[in-house]
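Shown here: the complex without one of its protein chains, the others still in place.
Let's look at chain A:
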């Protein structure tokens, strides 16, 4: 079997080394090199999509297993089912677009650009690896190790408060990760043990005993909730969003935060089915709180980057609701939402970034009446915004409906309350649009630049993808149906016992 996944991990690392090693003379071309690497990466991803056996989307494919540290039971074990593949594809789509979106930053400082791009490439390697990890220890190692490039991305590039934001981010994530570490260590002793003690396949369905299982589940869940981010452990996200570069934040929210919900499904539900059942009612309450709190907080924001980050808190609440409702449609919907939300939020952060590039201010109040000056920009902004409020025809709509309809049967009140979040979403999106683009044009904005070709190249593919998946959602759902069903089999087996 051709080691697609390992290559997918190693290629960006090699790219990062290349970017840093470019001689001064070639430094001017550093963006092209990085973009080329990510495009090549995306191409490999495309080949994998064609090679993927859709009829068997529920089982791990492209699997590779090598001994890594047998003494502590861990292996370099990679593989993806349809769900993991969808996340990797999301990462592969967004990374080149982010590089393209940040093309003009630090134009005069190629060394700094090289540092930034190298970090982005390292991050991409980690993103692929974590969604492909079939070993809990490996998952943990990447989960923690990827904090380092992120930390430097946040702390080294961005606004004035960036050092504070980076440290806040790191401490939150590290605290969650280290508590997870206790559970990871414990897994070795209460689990099957041996040289492949951490393979998820070996841990799935293992009987740890009720109390250890619940304690370990809580430790894992805390780390994932911080990552996701759920209320009340979300406060690092707005801080990071307002200070970091929008490109960094776009990757962070669109892809990296998905590690939280991804982990809830592939580790939480699979390894700890009984404890997941046990905790589900409380988790759903927190999910609903996240939905409403995130939406209300978003309405109150004047900083557009903070606003977008709060909408994500709200949307992650919906995903978590879908996961812990344990219905085929709701889990499928949550997995689909993870993909669509990546497209939608990625586009949202980037379009806001383009707006901020023009005026230099993230505050809604500094804008007004731009519709007349830059109609294409306004239209693009509107469509991207509408995708965030789940307008029918755009792909997030399908996934949100699937979650809400699927969960309705088992959690009626939660769904009804969450549905109001959708209405609130209309408020924060349309109010923002109204303030920024309609009304009389503000002084000094008359000469605002229209959406450039580069910016269109960044945003329109994302919009196109959302439209296609909005009208033909089965293109994506086919990849997710069987993984969701497989997860639910273990859960339901637990119920019937």
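Just so it is clear, a residue touches a chain if its C-beta (ideal position, glycine included) is under 8 Å from a C-beta of that chain, and two chains touch if they have at least 3 such contacts; residues count from 1.
The rule we apply is simple: contacts and distances are computed from a predicted model.
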In UniProt, out of "Imidazole glycerol phosphate synthase subunit HisH", "ABC transporter permease", "NADH-quinone oxidoreductase subunit N" or "Transglutaminase", the chain dropped from the view is recorded as "NADH-quinone oxidoreductase subunit N"
Among A:40, A:179, A:401 or A:467, choose the residue that contacts the chain missing from this document, as touch is defined above. A:179
With the missing chain put back, one of A:140, A:293, A:381 or A:428 would touch it. Which one? A:140
Quickly run down the residues of chain A that touch the omitted chain. 68-72, 140-142, 144-145, 147-148, 151-152, 155-156, 162-163, 166-167, 170-171, 174-175, 178-179, 181-182, 185-186, 188-189
